[in-house]
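The structure appears right after this line, and notes come after that.
A protein chain is absent from this complex, but the other protein chains hold their places.
Per-chain residue numbering starts at 1, and chain names A, B and C are given in the order in which the chains are listed.
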């Protein structure tokens, strides 16, 4: 293997490689640490946190679709304090970056969580304004520029020196509009895409498979939408660091997102088929960079040559 | 096979079965007529027409994605007059309904085309306000309620007794908002979904595969999005006839869309893998209806039982 | 150390028109992660299906050079159909052993209750208590009955019920459970696996008789290891636990049966 420098920088945070795991698909790392050392990863986006413990939505919470899945977990989590006390120390043992992911019902809640997490020393805070599974808040923030900007401002004001990355919803007419609003409000980075809203019906029973009727679509099916949106946002906001995600399951997928403008990528759904997916994505990416004769994988970022 | 009445009604037009072929994937029928009698189909949505002949976009115009494809044909067509003179008489030979699909640069163009097509006696006009491949017009109409309503009004005013079905774009924050605007403006039916915008990059060359950089995503990958949107629209507009499409490749997929609220379904991308797809979708649907003990396939429509 | 590995299919036999008995070579999976009967494996069923399929371990054995493991599954949809089509000699991608099994002692005496495709893990429980336990198994009809001969070998007694009366008692297993518990007060616990309505009824009967009861629950899964939180099971205390990690076996008193 030729020598490719795999490190990248995302909003000033140095990642040893560009492959991060996506929030909500990796819990707080304990489970996959049984498969490999978490230090293999560029970073870990922890399961989405709320101010208080939440039990999430009733099951079934998952349905399979062609090359995709729908989920309606609904932010089950122990709350931000329990995360800081019980999970963060565990994650801190590993040589990887810890990115906390937060969802609030009000801008104030985002502020409180940012303060706590920044104080606790997470490496970055990912502000989820786009979770489609929570009735109050969540999605609305992600689809309205002025609300997205407000949440971003409050988060930034309370995050101290901890970089704030805002996670965008793909369920919008124009993602660049939200991206710009959030950037103007001071976001240090953007992450995209969260899940597309979808539905599956069991034709035998006439019932939606998910108890919440609809859920968020992720997995390879959404990759072309993710690539397009990363490209649009990176064109609209040159220089804005982007964590790209949506359907990455191999090195080539990650390379597409990086060429489209992402500085790093997250792997989510692919974990369910293959717990080692982030490792093989990283290795595949390294091979692609080597084949292209790059000395640093970061040279892929934004390298697409549109016609 | 138990006796299931396969006929359905869509905006007052009787279809012998609920399976229509999707605009742009079936040309004007000549090619697939080499495989089977077009009279097997419930209806044919012809390739999208414009007022004047168009050559469309440069190639490559297609890219493969996980369980989906991207296209950027860009409405290549001979123009509405040539359709009426050369293609409609051919289509009229078959015992099936002919649905003309139109795209205009201005509301007036839609009006002119409706007048011509209504005069020529097509069974229905599908007004495409959502083609993502045309720079002027197209997409903008489909993403802004007031413009969508205006186009609908003009189309209705010029379509005489020919029912007008408006085709919606999925690239919007809230599809019910557009659906309502179009319904209020007098649409006789809605068809959805058109393609989702996506992109694929060749990582070896760094070039987007499509010469237009981005294109429209269709095929099984989008089915869950289509089911969700059909369900949302049918909840928001009870009684509004819907032609559901997006990723249908088997009877079960069609049944999902019908349960979600569609009166009929269109099959597009599935044709490329299997020219007989519409036939097997129809047969699969019939079997599902029979298994459920229905005497009419139309009883599926809107039958979903949300939790 | 959890594992995911390609496992060779040693044998595949059809038990009836829908159910397959499959033996796999699983490396050191049993040696390293066995916790008791009732765990499951998470099986990749072809390239075109994203999600793995959870299947209970029926029985398993530490062996050299490769541990072996038997699963029994019914063809329900695309995934199980794919798996059923794999011939012996081919390999499948398996994650395991996952979850927690039944809490039991080899010297214990249990009333094992299985319904339909919930019967296979009960065979593992029977083997574990070598001849001391009693099995009560229910099927839709005689044609659906599976593993009866093997259960006979591993149990003190086997009672059978069918919904249509074509084999054993006419009716559901909970009636037999009631009968057995009223006749025999010496069971350490009732262990049950089967459809949720059956589990609820069995749990109720066990509670009436004051016998501890453990149930193996089903839920649609993603990761299978506790990371994605999709496989929620509603608990009496209002919390939601996860079938893949906290279960699949739960104390029946903890489960919210009204959810």
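Criterion: contacts are C-beta pairs under 8 Å (C-beta built on N, C-alpha and C of every residue); 3 or more make two chains touch, one makes a residue touch a chain.
Quick caveat, the model's predicted, so the values are computed rather than measured.
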Touching partners, among the displayed chains, of the absent chain: B, C
Touching residue (missing chain; options B:17, B:71, B:101 or B:234): B:71
Residue in contact with the excluded chain [from B:47, B:167, B:180 or B:250]: B:47
Interface residues of chain B (partner: the chain not displayed): 24-27, 30-32, 34-35, 47, 55-64, 67-69, 71, 73, 76, 209, 219-220, 269, 271-276
Where the unshown chain meets chain C, residue by residue: 47-48
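The working rule: only the chains that are shown with their structure count from here on.
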Touching chain A and also chain C, the following chains: none
Most distant chain from chain B, judged by the mean position of its C-alpha atoms: C
Geometric centre: closest chain by C-alpha means: A
Two chains sharing the most contacts, counting C-beta pairs only: A-B
Where chain A and chain C are represented by their mean Cα positions, the distance between them in whole Å: 36
Mean-CA-position distance for chain C and chain B (Å): 47
Numbers and ranges of chain A residues touching at least 2 other chains: 63, 67-68, 219-220
